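Moving on to chain A:
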Amino acid sequence: MPPLSILLWVPAACGVLGALAASVSSRGGSEPGSDGTWSIPGAAALLGTLAALALALGYIVDYKSGGPALQHVTDEVWISTLGIHYKLAITGLNVFLLGLTTLLFAVAVLAANMREWDRPRLFYFHFMLAESAVLGAFLAQDLALFVSFFDLMLIPFYFLIGGWGREPGRVKATIKLVIYTLVGSLLMLAAAIATGVLASQQGGGHITFVLTALHALPLSTGSQEWIFLFFAAAFLVKMPAFPLHGWMPDGYRAMPIEVLMVFSGVLSKVGAYGFLAIVLPLFPQATVHFQTLMLVIALASIIYGSLQAFSQTDARLIAGYSSVAQLGFITLGIFSLNSQGAQGALLQMVNHGLVVAPLLFIVGLLSQRAGGSEDVREMGGLAFRAPVLASLFLVVALATLAIPGSSNFVGEFLILLGVFKAKLVIAVVAFSGVVMASVYALRLFIRAMHNRVGPSADSREISFRDGAVLVPVLAVIVFLALYPQFALHRSERSVKANVFAAERLSRTRLTLFENATGYVQPGGVIK
Partner candidate 1 sequence: VVVLRNPFYSVLALVSHLVSLAVLFLLLRAEFVAAVQVVVYAGAVMVLYVFVVAYVGGEADSIGERLRRGAAGSGLRLGGAILGGAVCIELLIALLGTGLEAINGYGAGYRVGGPESRTYGTPAFIGNLLLTRFLLAFEVASFLLLIAAVGGVVLARRRGGLEDEDERELLTPLDLLRPRGTGTMAEGVGRRHS
Partner candidate 2 sequence: MSATTYGWLVLAFPLVGMLAIALGFRRLGGGSSKAAGWIATGAIFLAFLASLGALIKIQGLAPDHRQVVSSLWNYASTVGVNAQMAILVDPLSVFMILVVTGVSTLIHLYSISYMDGDRGFARYFSYLNFFVFSMLLLVLAGNFVLLIAGWAFVGAASYLLISFWYRRTTATSAGIKAFVINVVGDVGLVLGTYFIFKHTGTLDFLKTFHAASTGAFGHGKDEGDLVAGCCLLLVGAFAKSAQIPLHTWLPDAMEGPTPVSSLIHAATMVTAGVYLIARMHPLFELAPAAQDVGAVVGATTLLVAGTIGLTQTDIKRVIAYSTMSQIGYMIMGVSVGAYAAGLFHLMTHAFFKALLFMGAGSIIGAMGGEQSLNKMGGFRKAMPFTYACFIIGGLALSGVPPFSGFFSKDDILLVTAERGGWHWALYVAGYIGAFLTAIYTFRMIFRAFHGEPVAEARELEGGHLHHAPVPFNPANGEEEDTDVGFPGPNHAIAERALPMRVAMGLLAVGAVGAGLIQIPKVDFVIDDFLRPSFAGSPLYEPHTKDGLLIFGLGLGTVLALLGIALAHRLWVTGGRELQASTAIRERFRPAYELFVNKWYFDELIDALVVRPVAATGMFALGTFERVFVDETLVGGTTGIVRAGSAAVRAAQSGFVRYYAALLVLGVAGVGLYFLLQV
Partner candidate 3 sequence: MSIAWYLAVSAIVFSLGAIGVMTRRNPLVVLLCLELMLNGANLALIAFSRMWGNGDGQILAIVVMTVAACEVCIGLGMIVAIYRRRLPIDVDELRELQG
């Protein structure tokens, strides 16, 4: 396989090249992307995303679940003075998230190509930059590098939303969103630097931010705790988790649907991924110390998100709040602090990304058929003239509510099993979220597809291109539903290794499982 840097920078490069090509070419890159003719930047972007997707699939196939924890490592010294390395690697944690990212970006760009954009060169440039940044955040094996990409991610989206978002309140919502999320990220920046510095001070060595090196230099519990809180702030805001989701409604309303697909599908995962890949192994004591707090926050997110989701009438926000709830589940799994929960959380990250993106895209399609409105009260009875759309939507909806037999269910099953082990009561309460999920998912489906025909509804079948956007994602959903083990066995070892420290610390709390067979493998598997 080629080095990871290629995967990382191909999208951005294509964005730039597309812009340049368009600006030199006679067409000026401002051709409409609609009705079959591709704008140069759009085409370039599509190529880039597809290339990245191909690479990512290659890495997934090539991943050796028995191999070392870090595979395809790229390790260059970036800034020797600060001990920052440009270190990328594939781990069991990020390999599928890479696949998810590239896939969603590919379909989002495809979807974007169906519309005519003002200033297409800039648009696709930012879009591709965003993909590179997200990939970087997933790939980075150096804390400072991760933080850099984590912050950088937001900037292209700032431009995308602010420049091409929907009135009203586009700019305001954008600034709110970016500030809100960057606040967390900056706190994390301070925390990250502190981590590097304090760790190296205790280790007595030269300052370093390489994760593997930091694992070897545990921090004192005291500093771990505030650092943990800062990291948590960043990740919880990004997810978003209740009550830090204040930016979400406005932001979701303002985003163009194609941008929203990737934003909601991928960016929220970075937060969860950060918890799993950074926080748990680096700050085990603090993690255990704040476990209950985090679990409660997650629970609140689940319940609050679900409540909102089945009270909302704006289809987007239904999707948005549903992802608040879903990410609540993911957080729950991570902070169950055992391998079942974490494993489920990881799987659920992929699943949720796979589910929410097509859901949002469908919302877009629905609004096209409901006279531009995204209010479910305007919709209704759309199924009859669009059976294919209806059935695709149905599959997505069922996957959203994690119907058993879907991969989402396997994820939730593992998550809740983990929580069940850790905190029985919380697991029991969390199940109410499962029930409510069925309510809001079906409510959305019924309000849009069934019942009497809505006032301004004018239903029609989806176009071939729409299908081209939806079908690949659904194919992956179905595949994972049939064979989740495909993802699970690749991630198992990394997950165990990452939760190992925290799990061992929290083991003292859960005595009631000591006798249980099958799990609590002494020592776990740590490389």
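What we mean here is this: a contact is a pair of C-beta atoms (placed from the backbone, for glycine too) under 8 Å apart; a residue touches a chain by one contact, two chains touch by 3 or more; residues count from 1.
For anyone wondering why these and not others, all candidates are chains of the complex that A comes from, given by their letters.
This structure is a prediction, so every number in the text was calculated from the model and none was measured.
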From 1, 2 or 3, the one in contact with chain A within this complex: 2
Candidate 2 contact footprint on chain A (complex, rising order): 176, 180, 243-247, 249, 304, 307-308, 310-312, 339-340, 343, 381, 383-384, 387, 391, 398, 401, 403-405, 409-410, 413-414, 416-417, 420-421, 427-428, 431, 434-436, 438-439, 442-443, 446, 449-453, 483-485, 488-489, 492, 495-496, 513, 516-521
